[in-house]
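The complex is shown incomplete by one protein chain, all other protein chains being positioned as in the whole.
Think of it as A and B in the order they're written, each chain with its own count starting at 1.
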Amino acid sequence: MIVQLGQIVDALGGELVGGGREIVISRISPLETAQADSISFLSNPRYATQMAASRAACVVVAPAMRELAAQRGACIVAANPYVYFAKLTQFWKMQQQGMRPVGVHPSAVVDPTAEIAPDAYIGPLCVVGAGVRIGAATVLRSRITVSDGCEIGERCLLHPGVVIGADGFGFANEAGQWIKIEQLGKVRIGNDVEIGANTCIDRGALDDTVIEDGVKLDNLVQIAHNVHVGAHSVIAGNAGVAGSARIGQGCSIGGAANILGHLTIADGTSISPTSMVTRSIRQPGLYTGIFPLQTNEQWEKNAASLKQLHVLRERIKKLESALEGAKQQ
Amino acid sequence: MIVQLGQIVDALGGELVGGGREIVISRISPLETAQADSISFLSNPRYATQMAASRAACVVVAPAMRELAAQRGACIVAANPYVYFAKLTQFWKMQQQGMRPVGVHPSAVVDPTAEIAPDAYIGPLCVVGAGVRIGAATVLRSRITVSDGCEIGERCLLHPGVVIGADGFGFANEAGQWIKIEQLGKVRIGNDVEIGANTCIDRGALDDTVIEDGVKLDNLVQIAHNVHVGAHSVIAGNAGVAGSARIGQGCSIGGAANILGHLTIADGTSISPTSMVTRSIRQPGLYTGIFPLQTNEQWEKNAASLKQLHVLRERIKKLESALEGAKQQ
Partner (left out) sequence: MIVQLGQIVDALGGELVGGGREIVISRISPLETAQADSISFLSNPRYATQMAASRAACVVVAPAMRELAAQRGACIVAANPYVYFAKLTQFWKMQQQGMRPVGVHPSAVVDPTAEIAPDAYIGPLCVVGAGVRIGAATVLRSRITVSDGCEIGERCLLHPGVVIGADGFGFANEAGQWIKIEQLGKVRIGNDVEIGANTCIDRGALDDTVIEDGVKLDNLVQIAHNVHVGAHSVIAGNAGVAGSARIGQGCSIGGAANILGHLTIADGTSISPTSMVTRSIRQPGLYTGIFPLQTNEQWEKNAASLKQLHVLRERIKKLESALEGAKQQ
């Protein structure tokens, strides 16, 4: 694919410094690997030396970098170069692939009572249950199940293998056997939500499971029944959120992190990858619960000490007392 | 949906105290959020004050709570209110949705040699392989694969995306290359087993992978080849069980916990979420292996100390000796 710089600024705005509307671009590249036909971007001033060395035909920069960028050739000045880059990828994809498809693929199995917006897309081999509602411009890529009664907002994107509205995991124990608690709630998903491949969002037990607007879930994420994920939070791959946990707005949950049930996580909290959250977090910040990686040999030594850690603590206390006693003699 | 209390006790038993068979119920709710048309339940005496304050039209209580509950209005006395609640959700779903479907959805791909009970249900876009056996009243919701030769008992429920009988992960290394070990065993699943969305149970290498009666698996669980899960054990979401591990009966494996291969876990063992089980457990109990969550700042300090933990231990030993020496002077 080929576009000219002029087409890009006409579509996305930004100031093209030093002319060059006719310069031909055939790829988007990072600064290091850019070719003479690449457009690139500088989102962090720390990489300014990379920009100087780059072969890119054009670099998108912030206003503060205008002079430096102009010295090396064509540049586009934009308030936020990384956001500009994101919009450029969208422009690029639209040029390459044209409009996204609309309608229901003939291989999908859609219940006649489902309400699907006319410009939504239900891809191949999807299953859409009774009473489901799917909003305008939402796309179900392929092989997705949306179970009975669940609701998905507008402009959402669901990747292959997603399962919305399977039963939450709820049982009552009667004499050692598990009696199923039917899950009578549903899943309600807001607008502008993206859900990664093979991610699962269970329906609520009595009330609903809720994913607010603008949430982004990566692949293989598990969202249990009655979880509430606040607007514009992101959850990375393999993470799990147990039943009835409430994640605030604008949170960031790292890959393979897990949040126990019934906890509340404050707006704007970040959880490091693979951390386990065992208590509610009231104060936003970055929280971590990772055992540091070591050679297996070192780990074996430290793990052995760790099992005696509370004993070590007692030994230190005794030493302190003894030392105190020795001084007073 | 609307039901009368009289219908509920006629169907599920329990003693309706203080009349009110004609009271109309239109939802099941927790005590806190109950409305005037809600039925609720008190499963833990600790929440008795919540009951007193609840607006619920009727509360299901244990015999010991009979007097207290009767003071506030209609109540149903049942031996185990939580089990009663579970059965009520089943009654509710049946009223709402009627009988579950039976038969094979026309979009499913079923090998002609598969033996499927006449009242089982194979939902849309499922794949059922050669020689598979599926027992009475078992339900495959949608988009499920049951591979050649695998067996599923009666009254099981499989959620969308489940994969039964993919090849176990087995290879022999020959000069740096991996030679596939064909997996000649199958998967055998007992009765009353529930399997969550996108969960995978691999076929055995030589012998079979076995899931006994009454086991409940949550979403995105990985069960490797030749694993044996004992009756009425539960495994929460994202957990993994490596090859040939043997989990006893009535165990409870927390979310994202992992069990190494070839281990044995005693009947009645509980494993905390995200814990890693690296040795067999002979004694039932609750076992945990979680690094405590901290602010990232604290974690950085502790992780650095942790790498020196065995050195700390040595320093304490020396201090003890020196102190002993000082005293004897």
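Convention: contacts are C-beta pairs under 8 Å (C-beta built on N, C-alpha and C of every residue); 3 or more make two chains touch, one makes a residue touch a chain.
Everything numeric here is computed off the predicted structure, so don't read it as measured data.
The omitted chain makes contact with just one of the residues A:L42, A:A69 or A:A256: A:A256. The omitted chain makes contact with just one of the residues A:L42, A:V234 or A:L260: A:V234.
Residues of subunit B that touch the chain left out of the display are 107, 109, 125, 127, 143, 145, 147-148, 161, 163, 166-167, 169-174, 176-184, 198, 200, 202, 205-207, 220, 222, 224, 238, 240, 242, 256, 258, 260, 272, 275-279, 285-292, 294, 298, 301-302, 304-306, 308-309, 312, 315-316, 319, 322-323, 326. What subunit A contributes to its contact with the hidden chain is residues 27-30, 33, 80, 82-83, 85-87, 89-90, 92-93, 96-97, 105, 107, 123-125, 141-143, 157, 159-161, 192, 194, 196-198, 214, 216, 218-220, 232, 234, 236-238, 250, 255-256, 273-274, 290-296, 299-300, 303, 306-307, 309-310, 312-313, 316, 319-320, 323, 326-327.
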